[in-house]
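Here the structure is laid out as structure tokens; the discussion comes afterwards.
All protein chains but one are shown at their positions in the complex.
Chain nomenclature is as follows: A, B, C and D, assigned in order of appearance, with residue numbering initiated at 1 for each chain independently.
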Amino acid sequence: MTMIETVSPILFRPRSTSRALQKFLGNKGAMIGAGILIVFALAAIFAPWIAPYNPIKTNFLVIRKPPSALFWLGTDELGRDLLSRLIWGARGSLVAGGISVAIAMAIGVPLGLLAGYFGGKLDALISRIVDALLSCPFLVLAIALGAFLGPSLINAMIAIGLSAMPIFARLTRGQVLSIRHEDYLEGARAIGLPDRWIIARYVLPNILSPLVVQAALTIASAILAEASLSFLGLGQQPPYPSWGSMLNAARNFMEQAPWMSLAPGAAIYITVLSFNLLGDGLSDALDPKSQH
Amino acid sequence: MTRLRILIAALALLASTAAFAETTIKIGIQDDPDFLDPARSRTYASRLVFTALCDKLVDVAPDLTFVPQLATAWTWSADNKVLTMTLRDGVTFHDGEPFDAAAVKFNLDRSRTLPESLRKSEIASIVSVDVVDAKTVAINLKQPDATLIAQLSDRAGMMLAPKASTGDVGAKPVCSGPYKFLQRVQQDRIALTRFDGYWNRAAYHFDKVVFLPIPDTSVRLANLRAGDLDIIERVAPTDIKTVKDDKSLHVFNNPGLGFSFITFNVANGDRAKTPIGQDKRIRKAFELAIDRSAINDVVFEGLYTPSNQPFPPTSPFVDKSFALPARDVAKSQALLAAAGVKTPLDVELTVSNSPITQQVGQIIQAMAGEAGFNVKLVATEFATLLSQQQTGRFQASMQYWSGRPGPDGNIHQFLTCKGSQNDSHYCNPKLDDLLNTARTTTDLAQRKALYAQALPILADDMPSIDLYFEPRLIVMQNKIKGFVPNPDGLIRLKDVEAKP
Amino acid sequence: MSLAAHPILEAIHLTKHFATPPGFLQRAKPPVQAVTDVSLAVRKGETLALVGESGSGKSTLGRLLLNLMPATSGDVLYDGRNLGNLSASALRQVRRDLQIIFQDPFASLNPRMSVEAIVGEPIWLHSTMSRADRRARVADLLKTVGLAPEQAGRYPHEFSGGQRQRIGIARALASEPRLILGDEPVSALDVSVQAQVVNLLEDLKHQFGLTLLIVAHGLGVIRHMSDRVAVMYLGEIVELAPVDALFETPLHPYTQALMTAVPVSHPGLRRPRAILSGEMPSPTAPPSGCRFHTRCPHGRPLCRDEKPVFERLDDDRHVACHFWKELANAGAGSLAPPPASAAYVTRLDLFKTAQATMESHP
Amino acid sequence: MIAFIARRLVGAIPTLILISLFVFTLQKLLPGDPILAMAGEERDPAVIALLHEKYHLDQPIPIQYIRWVGGLLQGDFGMSLRTEQPVTTLVASKLPVTLELAALALIIALAIGIPAGIIAALRKGTALDYGANIVALSGISIPHFWLGILLIMLFSVKLKWLPASGFVPLFDDPVQNFKTLILPAFVVGVGLAGTLMRHTRGAMLSVLGTDYVRTARAKGLMPRSVVLKHAFRNALMPIVTLTTLLFGEMLGGAVLTEQVFSIPGFGKMIVDAVFNRDYAVVQGVVLCVAVGFVLLNLLADVLYRVINPRLRTAS
Partner (left out) sequence: MTAGLRDVLSVRDLTVRFGGAPANVIDGISLDVAAGRTLAIVGESGCGKSVTSMALMGLLPSNATVAATATTFLDAPLLGRDEKHWRDIRGNRMAMIFQEPMTALNPVFSIGDQIAESIARHRGLSAKAARARALAMLETVRVPDAARRLDAYPHELSGGLRQRVVIAMALANAPALIIADEPTTALDVTIQAQILSLIATLQAETGTAMILITHDLGVVAEVADDVAVMYAGRIVESGPVAALFDDPQHPYTIGLMGSMPSQGPRGGRLATIAGRVPTPAEMPPGCRFATRCPFVVEACRTARPPLRAITPGHDVACIRAPLEQHLGAAA
């Protein structure tokens, strides 16, 4: 008596995830960005095998040599191979970006979820804290935390992560508010699902896409922030390289040895660009609106 | 026609005013000075400003001898416990108050008694100051003090106008120097204007002096090259080549007083209880692992002066017989073996977070690594560094001292048992004896002998390793003529003028 | 069905006012009076429609009846038990028994969950079924609503509007409810799809012995589906009647106006008619007396001053109008069925037959 | 409107208290003793003890906080440890510089970012769009100090068109003031322009697809009127939000840019104050920035009401 609506093969449409993936794969910019980042990530992972030289081994015979067949990107102020340092530095910089954003999200997103979902006094309290943190200048927070925890890459990440946290809390809260009255949430409540389940299964997945986009953008700014903190001596500690600390060291040799700043500068630029392109691609791919 | 004439006249007027326009010299300095109060000042940057602002009783000549400034002559009593100074005639302060013996007494007493005074320890030997007559002052000492003249050649000897100097002196200091205070914008500029009542007015050619703190070395140089500054100080050695290539600039490379050294924590708390803190052989091994000349070549383009003594290369107290040890990795390893420690031996070296210090730290790390040390660099920002040092939270620390012309100011407070900056808590009564005696000895030969005895003790105990002296690299526009460099690095504007 | 059956759900003086809490230095705003003093019984096994224009409070009333939001005052009885003082476990059972289908098939399904997860979730929540059993049950449910079980792994956006509404229905059925609230269940759908869903709901109702509560504004669908109709205006029920009686002799002037406003079903029926003027007043400041008096073509001073009683008439009808007796025939109320042309009737029969054949031999 | 503003201002007080507590606690946790640095090379213990007492640093932290808040209520923000100047004086001298730099940077950012964003949105998917995006992202990704030094090398050292660094107050010499600020403002502005461009583009894209823009086109309006009047006005909300947020961030100082260009603004003062443990200055400046944020948020809300009539009647 009821008819079964069969879907003919030509009507087949790929599943949600793979559809977003396809859309993502079709985005040229995002693909270029992802490609570059994969290359950089591989370089970071396999640094011990692919770096031509020991990145911290000084060689006083080849101080500040321009790029050559021997040293493809030249050498630095202590005669270390810049290419090797760049490859090893990718570890510091990419990890710095990733971990600080992870910290920011791990704290900011739950706060935003709580504030947005439950509202009321909890929301007022969380929003106040977030406002307060937001109006504390980033560098003050980062420097203070860096100085408090002691200068190291890990502490720089914590500082950057905590500083970026309020943005995620705010964004999450806003997103939760925008879907709080969606029918499917009401449906979930109508079934009698508990709040934590609704937050985990209904709210979070549906606000993820702007968060992912923001994360990609924040990774980019976290890498730059690490460079800034390095500039102030609060980032990666010598002799280990990060792109920020390399750039910092190169600052005094911008004229005598321009290649020293060019290599890490270009690496940061390309990485940030890639993360942004990736973020754009994710934004397009994950946005349900753009799928219609 | 008339119009044209008026125009020409106007242009001529413009040109002429330009010719007679106020002349200003702009000096780029590395840091923003702290208090412009000689009794409270603590930074090198403020000394740069004081040089134009406040005259001292005594000045330092390029050969590190002491020459008259506000005091035209001085004599010691037979027991070396009274210093009598004859003061210059016709000197007035910027506010018109005359300079006399009472003013000297006021200033010395102020430095000794002002609660916040940082000069107290420098002139601790003074018991009282007597006004003999208007132009003569007698300074009475507890015991003979060979360092006193040196101290009076610095901030302790700077003379403020007594009447104007109550309350917040730093906000508007009134001195008797060639330039008087005009304006200060924190972290931006300090402007001085020519003092017409200066006793040696004719020797000063600029109407205005402006000091601009620009911390970034390359930016400071860029400003000079862009023509926005006339003189910059503390140029990076690595920039000297660029400067030399620039035909419009001129470099003064003068040996300086400031030096760097590594202090080991030998008795300051628990962190001293490390092999390197307890065993002088290991410290010696550390020294032998370091090649001072290589550091100089790599980081400083060979412009610095490697040294194993705390006395500047120009100082008569340098002991030429006490040779700079060559790097000897084999001997270093042998010493480590003799000390019976397992290599690689972990050593924590605290360095400030400036790029140059870190560079030096990394070289030391690499060099010491070859001898069997595993050096961990701890880069720390300044405020933390200071308190860590004082409270003994370090194993080895790289330090910098801006240097004093006399020998005592470079050694006594660091290495005597109760020295105010003896963070290592190193204590050797024999050394204390020598250095205290040297303080009260006025005879040059005797003093030299005393310091010559101290050096081997230090080389044996090795509480610290002297590394190198920093030259004073001052760069100016070619058109600035008449500048005479001095090891203290201060920029004296006497006879300096702009000549195209 | 038996009219004497027990009510499955009963609203007693139910009121819902949405108040904005006064902020700092802010005057308290008057509350939105969404539902005011409504008493209504839903009978076991019937299809009861709540009809009214937007802002009439029909959706709010539906949600109140399902205990999806707390009432400002009044009670809801489910099987004679007051929902306001049930234990947590009893409330869970109520959640199982009372389900809802939403208007917008695009918004009512979690876009991030597969159909299987969506339909399986109520089963997971309300039973201890094994994973495999649950999967089989989901497949059954999908078949029941006319979807291929093979599509269980897909996501909502891969389906058309009608298919999504079927998923929503499958989910509502999953907890084996006794009553389903359809909140405008077909108004977002195209006509042909709407027909499919209407047919499906009717089939399911008979198959599972469900009670349906339909919130709708499309009078055609209401006439087709429901047994009784409650007409709402500004948070109040103005008329409650069996469907045919209501459509044939609407008593309340608002019901009459509603009937008149429906477009004709055949060009031949075009005629000049009295159109209700003005718009529904704001529910924050409802008019005094009879709330309809500001628009009522038959309004008299009494209507402004005095609230009419929601009167029960002899034949299972209720109406809230002072003058319903006089006005009973005033509106051109009843909708005369269109004279279908012979050609159309013939061809429609052919169409239905052919369609049925096609369905049985896909 | 006035009630609205008053309500917002009073509502900001808990935030300000929270941030003052937060900053106060945070910096007291920092290692290092400001007095030790102040005591100079001599480090006379008597002087150190004296200064501790003078600045009440020998007292328990809650007492210090209460003392500070008590001062605040009387308009006393405390004294800088490093310079012994009242914090109010310091703030008053730096704030105009930072505000001017921020304003100029924002003007540059708006002048580049908004037209670029609009054009990119109108030409979505074309080479122009990609180009604008790449340029915008470049602005975001180039480290400020790097770009700053490059610009100094080019415009000051090589071309000698502009002073390399330093700052001349606006009222001393407007032309010179502009010359000293244009490069740093450009460096900061370019970074912001990218962000602004990307948000403008996004906002315009969502607005260009709306029914009312279609209505405007259906009225036969000129494209300029459709885009600038009907679409842009509606896209302004997120742009206003972002602009005020960016301005607020700049209140905290464009630290590195200020350092490179030797601009005596907030940023450098904050960094120096943190490094020198100049507590009163850090507290005063952060509080000042927080108040700035509150005011900017308020300004944004007022602007929303100007832009969007719906919000006007909502309250």
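The rule is simple: contacts are C-beta pairs under 8 Å (C-beta built on N, C-alpha and C of every residue); 3 or more make two chains touch, one makes a residue touch a chain.
Quick caveat: nothing in here was measured; it's all calculated off a predicted structure.
Chemist: So which of C:31, C:111, C:149 or C:220 would be touching the chain we can't see?
Modeler: Touches the omitted chain: C:220.
Chemist: Out of C:258, C:290, C:303 or C:327, which is the one that touches the chain we can't see?
Modeler: Checking the options C:258, C:290, C:303 or C:327, the one contacting the hidden chain is C:258.
Chemist: Looking at C:133, C:190 or C:326, which residue reaches the missing chain?
Modeler: C:190
Chemist: In the whole complex, what residues of subunit C lie against the chain that is missing from view?
Modeler: 53-54, 160, 162, 190-196, 198-199, 202, 217-221, 223-225, 244, 247, 257-258, 260-270, 273, 275-277, 279, 335-338, 341, 343-344, 346-348, 350-352, 354-355, 357-359
Chemist: Contacts of subunit D with the missing chain: which residues?
Modeler: Touch with the absent chain occurs at residues 210-222, 225, 230, 233-234, 307-310, 313.
Everything that follows uses one rule, which is that only the chains that are shown with their structure count from here on.
Chemist: Which chain has its C-alpha centre closest to the mean of all protein C-alpha atoms shown?
Modeler: Chain closest to the assembly's C-alpha mean: D.
Chemist: In whole angstrom, how far does the Cα centroid of subunit C sit from the Cα centroid of subunit D?
Modeler: 54
Chemist: Taking the mean of the CA coordinates per chain, how far is subunit B from subunit C in Å?
Modeler: Whole-Å distance between the two chain centres: 90.
Chemist: Two or more other chains touching the same residue: where does that happen in subunit B?
Modeler: 216, 218, 381, 383-384
Chemist: Hunt down the residues of subunit D that sit against at least two other chains at once, touch-wise.
Modeler: If we look for residues of subunit D contacting two or more partner chains, we find 30-32, 149, 153, 275.
Chemist: Can you name the residues of subunit A that touch subunit B in the complex?
Modeler: These residues of subunit A touch subunit B: 56-58, 60, 63, 77-79, 147, 150-151, 232-234, 237-239, 248-249, 251-256.
Chemist: Touching residues of subunit D toward subunit B in the complex: what are they?
Modeler: Residues 30-34, 36-47, 50-51, 54, 82-85, 90, 93-94, 149, 152-153, 156-157, 160, 163-167, 259-262, 264, 268-269, 272, 275-277.
Chemist: Write out the stretch or stretches of subunit A touching subunit C in their complex.
Modeler: 1-7, 13, 15-17, 19, 182-184, 186-193, 201-202, 205-206, 208, 288, 291
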